[in-house]
Each structure stands twice: as structure tokens, then as C-alpha cells.
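Moving on, here comes chain A:
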Amino acid sequence: MNTPVPADWYLLLSAALFTLGVIGFLIKRSLITVFMSIELMLNAVNLSFVTFAHEWHAVKGQIFVFFVMMVAAAEAAVGLAIIISIFRVRGTLTVDQIDRMKL
Partner candidate 1 sequence: MHLVLFLIFALFALAGAANLLLQKHPINSALSLIVVMSSLAVLYLLLGAEFLAMAQVIVYAGAIMVLFTFVVMLLNEGREEKTWGSRAARTVGFPAVVVLLATLAAAILRAGRHYGMVSLSDGITTTQDLSKVLFRDLLLPFELTSVLILIAILGAVALARKDDGNA
Partner candidate 2 sequence: MDGMILTLILLAPLAGMALILLLPDRDEQSTNLPAWLALLTSLFTFACTLHLPAHFVAHQTGFQFEENLAWINSPAIRYHVGVDGLSLWLVVLVGLLAPVGVLASWRAVKKDRKLFYALFLLQQTAMVGVFVSLDLMLYYGFWELSLIPIAVLTAMFGRNLGDASAAKAALRFFLYTFIPSAPLLVALLWLYAHTGSFDYATVQAAIASGTLPGWQLAWVSVAFLIAFAVKVPVLGLHGWLPDLFSEAPVAIAMIAAGKLGLYSLIRFHVELFPALAHRAAPWMIALAAVGILYGALLALVQKDFWKLLAYATLGSLSFCTLGIYGFTAAGMSGAVLQTLNEGIIGAALFLLFGVLYEPASASKLADFGGLATKTPRLATLFTIASLALIGLPLLNGFVGEFLVLSGTFTGVSRVWATVAALGVILSAAYMLGAIQKIFLATGAPAHATGHAAGHPSATARDLTGSETVAVALLALLMLALGIQPGLATDAIEPALQSITQSLRMGAQSRNAANLSPTHPESATVIASSPANLKGGR
């Protein structure tokens, strides 16, 4: 009943999620979904952190995830603010139309 799972399955899941995140970055056209893809990649990495923390009984792996969350929160706040101001200026969030750094 209590069948254990090999640790590398978790890692494979993490890799798959990460790859999906990358694909999302590549194919999504709305800036905001691109941003979500990034969050997805972060989460995939977090999963592998936690897996390794379990594997090697290292608490610091989890702490790392904690910090990633903190940074992600900050990043989300700033990133979304940027998205808002871009939208205000450009009136669109389609990445293919936002290809100039200057306003």
C-alpha cells in the first residue's frame, strides 16, 4: 500500500514542468501569460529543490525554496506593475508588438 516512489520521478516531473514553462514562454503571446510561464518554471525548479532536500536530508534546500518564493513575490509585484504601465502606454500586451525598449 505504501509504495515508495523513486526520487527521480519527482525530478522528471520537475524537468517536464520546466520544459512546459519554456514552451509557454515561447508560444504564448500575451505578456501576462508569458509571465505565468516564468512562474511555472520557478515552481518546477522549486520542486527539484525540495526533492533534493528530501534526498539529502538538507534543510537548506527548503530554505532556498522559501527564498525563491520571497523573490517571486517581489518579482510578481514589480513585474505586474511593469505590465500595467506597458499596457497603459502601448494599449496591448501582445509580446510581438512590444519590441521596442523606448517608449
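With respect to how the candidates were assembled, all candidates are chains of the complex that A comes from, given by their letters.
FYI, contacts are C-beta pairs under 8 Å (C-beta built on N, C-alpha and C of every residue); 3 or more make two chains touch, one makes a residue touch a chain; residues count from 1.
Predicted, not measured: the structure shown is a model, and the values here were computed from it.
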item: Given options 1 or 2, the chain of this complex that touches chain A; value: 1
item: Contact set on chain A toward candidate 1 in their complex; value: 1-13, 15-24, 26-30, 32-33, 35-37, 39-40, 43, 46-47, 50-51, 53-55, 59-60, 62-63, 65-67, 69-78, 80-85, 87-88, 92-97, 99
